[in-house]
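Next up is a structure, given as structure tokens.
A single protein chain has been omitted; all remaining protein chains appear in their positions.
As written, the chain order gives the labels A, B and C, with residue 1 at the start of each chain.
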Amino acid sequence: MTNSMSDALKTLEVFRPEVEEIDEREVKLSVAPDRVIAVLETLKSLGYSHLSLMTCIDWIEDSQFELVYILFSWKDGGKFIVTTRIDRNNPQFVTVKEIWPVARFYEREIHEFFGVKFSGNEDMKPLFLELWDDKPPLRKDFDPLEYSRRKFPGREYQKDVIDEAKKIFRGEING
Amino acid sequence: MGETKLFFGPNHPGMHGNFSVHMYVEGDIVKKARPVPGFLHRGFEKLMERRYWYSNISLIPRICVPEPDINEICYAMAIEKIAKVEVPERAQWIRMIVLELARIANHIWTVGGIGGPLGLYTASHWGVADRDRILDIFEALSGARVYHMYIIPGGVRKNMTPKIEEMIWKTLDYIESRLPDYENLIFKNRIVHSRLRGRLILTREQAVEMGVTGVGLRATGVEYDIRKVDPYLFYDRVEFEVPTATDGDAFSRVYLKFKEIPQSIKIIRQALEKMPQADRVNVPIGRGNGLRRIVPKGMAYAHVESTRGEYGFFVVSDGKNKPYRVAVRGASYPQGLYGIEKYLPGTRIEDVPIWLATMDVCAPEIDR
Amino acid sequence: MKERSIWERIADNLRSRSIWMLHYCTGCGAVELPPSMTSRFDMERFGIAPMATPRQADILLITGYLNTKTLRRVIYTYEQMPDPKYVVGFGSCTINGGIYFDSYATVNRLDYYIPVDVYIAGCMPRPEAILEAFNYLMEKIRKGEADGWKRYRENYEWYKQNQIRSLGEVYVHDEFHE
Partner (left out) sequence: MIKALFNLVLAFFLVLSLEGIARKIVARVQRRIGPPWYQNFIDVFKALSKHPFSNGWVFDFGVLMALGGSVATAMLMPLGSLKWTPFPNTDNFFVITYLFTVGALGMAMGMVGSGNPWASIGISRALTQMLGYELPFLVVMASVIFNYKTASIHQLITFQGEKWNLFSMPLGAIVAFISLIGMMGKKPFDIAIAPAEIASGPMVELSGKYLGLLQIMHDFSLFVEISLFVNVFLGGGSLGWFLVKFVTVWVVAVLISSVLPRFRIEQMLKFYWGVPLGLAFLNALFVVLGLTL
């Protein structure tokens, strides 16, 4: 843990984050949903001004979405992964568009792939998919193979080549 | 003059890859511009959750087509961070050589590629032809020209034979001899100066606010390079400079890429000398046998300085034999989506393909 | 094979020697097009030159997988091309979906939507394979077997019905209005 990251952690004590050190220059902070914006702003003021990535993880067993903000500082190369957990059935969160303007597109993408609504960011048009009629695709309970077989007819082989490939893959029959 | 609606659409020769910009144009000035990505969307993040850790290696280089090696290195480094695996030293040096060779290949291609929007087709012909020399090295090394699948979690797939090292030395000398020709053809050409200098200027505040990384940021005067700021592999054991410029316009972005080529050549030469001889170049990760390795629970983010900027993988594993979630940070995501909407209005039609070329908007890594 | 008139045979011979390729990279195989167009493999010596618009093009290259959004534009482009037109499919993604067989966004079989004349093997076929395929296409044109466009014209309904079934609608929306 580089020294500038450890003293950044000291200033963040007031938000009581759960700290987990992944690497010598990478620290994961899980924070309660209502404190995320404050943590992000303090980190930005401490020099972690570059929002590398904003994404979402779908923990389907405990029916929660985990929003992940990865901040990077050009000064000392330290990375903070700020994560927070929100409910999966009615996913709501506040936008960080004012802090990082590029987050508008990240949120639009997360809305399209996970269905998380971001209050304050009204530009929620579909970004990558066109005329999408099924549930958000990156959720764990969406099965792409079944969707692909239903919508896009494949090539019928006399011998089911794909199944055979799977068997070879599992080592039941040698290739 | 009324506004005409133009689809600078997916089928347009000035467009790199499959991407579209819908814009309103008045005369030659762009009034409103909207990026339309998604033409190359294959849902990688979903597909990767359905394949084993090792069998993802064949899927991953196909994310970013012009430069596949950075995908492999990010995936490999992220997994090694989670599984806390120590990669053999020779494998790390070979990885550095492969990454720098890929950087030279891509830089020559984009420096030559600026000839497309400008009309200087001779430069693009030279650029692509010289890039082929490096693809021959990759072919000798990994058997494939573009998708090498060479860097795997735990090291590299095959050892680098002395014959390939000899080939690398010869190719580096050849490319170094070609650089003055590019200098005279492109960067001493007065019309190129008049077309690129002072166009599409991006100040440092705009770049930092937009999250631009790579050449777009270094053209505004700051020496921000992940190989220096957050060194991975052995970048702290080789010395090289990071060229920067001050006026942040289209010309300095292309010229910086051109000046990075000699630096990469210097890195490769130092790496080739410092590389120890060893025959063990990869280490199995996690436990389990054959393809079905199991990576312990955890999450990690590994990022790398690609030719277009910061490129990173965020990998989450829940202790099973398949990745739980893999998120890809495309290097040209900010300048491709947000940059077009904010900075293209006000420019001319001729500058739109130049923005896409100098900002290196690469469609497959935006759509994933 | 119906007997072709003299003029038809001459025209086919001419068409085979100067094929104009549409400069439209629909998939990842397009990275191997510049090397085959430029100095090292030089496609132009066979008379193959990249053209900017579908109106002037003869071949439509489907270079690899096909996203549903791209497929709508590809169908637009295919129908804009003047008549003796040919389609070349790159790699296994156009044959049976290839490595993306289970992806929700890519189609699994190209010739349900538009007729394909030549397939090239290889997940990203090499420049030599591309040039070999073009020469094979030239042979087929000279012999008059490359009649994909006739098939499209004859069973137009079948193709249209397949397209609507997989894509919902083939209309291209403008980003500003909705």
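As a convention for this text, a contact is a pair of C-beta atoms (placed from the backbone, for glycine too) under 8 Å apart; a residue touches a chain by one contact, two chains touch by 3 or more.
Just so we're clear, the structure is a prediction, and the values are computed from it rather than from any experiment.
Taking every chain of the complex into account, the omitted one touches B, C.
The chain not shown here is touched by just one of C:S18, C:N135 or C:Q161, and that residue is C:S18.
Although one chain is not displayed, subunit C still touches it through residues 11, 14-15, 17-18, 20, 23, 38-40, 42, 44-47, 51-53, 55-56, 58, 80-84.
Listed by residue number, the positions of subunit B touching the unshown chain are 4-6, 12-14, 25, 28, 115-122, 125-126, 129, 185, 189, 191-192, 194-195, 348-350, 352-353.
The criterion applied here is as follows: only the chains that are shown with their structure count from here on.
If you sketch which chains touch which, every chain touches every other chain without exception.
Counting C-beta pairs in contact across A-C and across B-C gives the higher total for B-C. Per-chain CA centroids place subunit A at a distance of 37 Å from subunit C. Remark: subunit B and subunit C have CA centroids separated by 29 Å (rounded to whole angstrom). Counting partners per residue, subunit C has 69, 102-106 as the residues that reach two or more other chains.
Of all residues in subunit B, those touching 2 or more other chains are 38, 41, 43, 46-47, 50, 367, listed in ascending order.
Residues 68-69, 72, 95-97, 101-109, 112, 162, 166-169, 173, 178 of subunit C are the ones that touch subunit A when the two sit in their complex.
Against subunit C, in their complex, subunit A makes its touches with residues 125, 128-131, 133-134, 137, 142, 144-145, 147-148, 151-155, 157, 162.
Taken together, the subunit B residues at the contact with subunit A in this complex read 37-38, 41, 43, 45-47, 49-50, 55, 81-82, 208-211, 213, 222, 224, 226, 229-231, 290-291, 298-301, 303, 310, 312, 314, 316, 324-325, 327, 329, 333-334, 337-338, 342, 367.
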